[in-house]
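Okay, structure first, notes after.
A protein chain is absent from this complex, but the other protein chains hold their places.
Entry: chain A
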Amino acid sequence: MNPAIGYVAIAAVAIASALIGFYGLRVSRTTSDFYVASRTVRPWWNASAIGGEYLSAASFLGIAGLILLTGSDALWFPIGYTAGYLMLLLFVAAPLRRSGAYTIPDFTEARLESPWARRVTSILVIVIGWFYIVPQLQGAALTVRIATGLPSWVGSVAVAVIVAGVVAAGGMRSITFVQAFQFWLKLTALAVPVFALLFVVASGAPAALPPVEAFPPSAGPGDHDVYRTVSLMVALLLGALGLPHVLVRFYTNPDGDAARRTTLIVLGLLSVFYLFPTAFGLLGRAFAPDLATTGEADALVLLLPGRLVPGLWGDLLTALVIGGAFAAFLSTSSGLVVSLAGVISQDLLGGSVRGFRIAAVASAMVPLLVALATEPAGLAGSVGLVFAFTASTLCPVLLLGIWWRGLTARGAIAGMITGAVLSGAAILGGAAISAAVPGVRPLLEQPAAWTVPIAVLVTVFVSRADRGRVPRGVDAFLSRLHVPEHETR
């Protein structure tokens, strides 16, 4: 394909995002529309922003690639990514919004009245954020390589530098609009090609694989491993609760009710969005089976339009997809970098403006080093592991902190460390351990189903043993979390 189109698409998305970030403040020149400026963000806007932040490389490229590789197993990913918001809606969104704590470390400190609980949470949030940025950068490397023919590392470096630069220069003065813009860009960038491709396929242009080969029963739902599926769902459903950049968005809502409404809209938006990567994956199984190799499969979304639609239209569709993919890397990474820089600068650098800049650069550069040092291993899969880690560490503390008055600082810290050690060992050391003991392989590949319950049990038992140290302000804090605002007036 034509590299020029790739360059133009990438540059256009990067510049548009930076411009909206810098000039996206609501400006009013007369007092007559003062109210417009001082009105809080509508749930629709906010929901689009959450969608924009949430739909990462894993959703945009990874799911289609995984469907191509493994078949219907991969369909659990979009279900899990979306249903995670149902959990958020049911258990976390409104109470957390009412707590007044802006980040998860703030929440644990306020709830448990313990600076140590805060420190442990901060470290986990930073680690999770870093490892969540890594797949975004790997996706960028892949996209740039395919779009322009430049070496892979250029893509990772470009995204890391753009994001760090824009955030550190104070360019995210109003990140909501950037993210909302990028959500609709991503949706368009997948929906238009899917409709175009379906149209081309329906008019019977290229030759497809016969259905039996494209959709063999062995890759169908009959072949599911129950443990793996359950474990993946636990990871995705609970992992979404603890993602740092997602929670921050809820503070843009004026109250808990708006937070709930926003979540409901997010559920709808995500459900619509995930139709399209799924469609891409199915088309890929029929029309591009040769891409089904590890490492290349994630490029399916980028390559398919060019293969099925020849000529200028194919190039334009490809440019649209590349732009959408870049929007995915930029939005998720900048959302993460902003929230990580907030946590790092507040906890380590005294909360100054300069500290925020340093922290922003650090939050982009550490993942860049990791991304350059490691080989990409499937985008959807690596994001799934980050979800598993989040589910085993932050999720028990968040859920128990909101819903159980008996939680103590020691219990929370013990649970977080247990979850981190177990799931971290399973994720990092999985390959080595299962080489020695082959029987435990599935347990280590999808650890959430056992690490989350163990972390919850440890949290509960240590808290019970430590009953005397239940924070004194717990009743006041919990009633604040659970009593709707308009009744406290």
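FYI, a residue touches a chain if its C-beta (ideal position, glycine included) is under 8 Å from a C-beta of that chain, and two chains touch if they have at least 3 such contacts; residues count from 1.
Operating definition for what follows: contacts and distances are computed from a predicted model.
Colleague: Given the options "ATP-binding protein", "Signal transduction histidine kinase", "sn-glycerol-3-phosphate transport system permease protein UgpE" or "Cytochrome c-type biogenesis protein", say which is the protein name UniProt records for the missing chain.
Modeller: "Signal transduction histidine kinase"
Colleague: One chain isn't shown here. Among A:P3, A:G100, A:P115 or A:P289, which residue touches it?
Modeller: A:G100
Colleague: Based on the whole complex, identify which of A:S17, A:S59, A:T148 or A:T176 touches the chain you can't see.
Modeller: Of the candidates A:S17, A:S59, A:T148 or A:T176, A:T176 is in touch with the missing chain.
Colleague: Decide which residue listed in A:L61, A:V343 or A:L478 touches the omitted chain of the complex.
Modeller: Of the candidates A:L61, A:V343 or A:L478, A:V343 is in touch with the missing chain.
Colleague: Return the single residue from A:S17, A:S114, A:S231 or A:T252 that touches the missing chain.
Modeller: Candidates A:S17, A:S114, A:S231 or A:T252; residue touching the omitted chain: A:T252.
Colleague: Counting contacts across the full complex, list the positions on chain A that touch the omitted chain.
Modeller: Output for chain A: 24-31, 34-35, 37-41, 45, 99-103, 106-107, 109-110, 170, 172-176, 251-254, 338-339, 341-343, 345-346, 350-353, 356, 360, 373-375, 428-429, 431-432, 472, 480, 485, 488-489.
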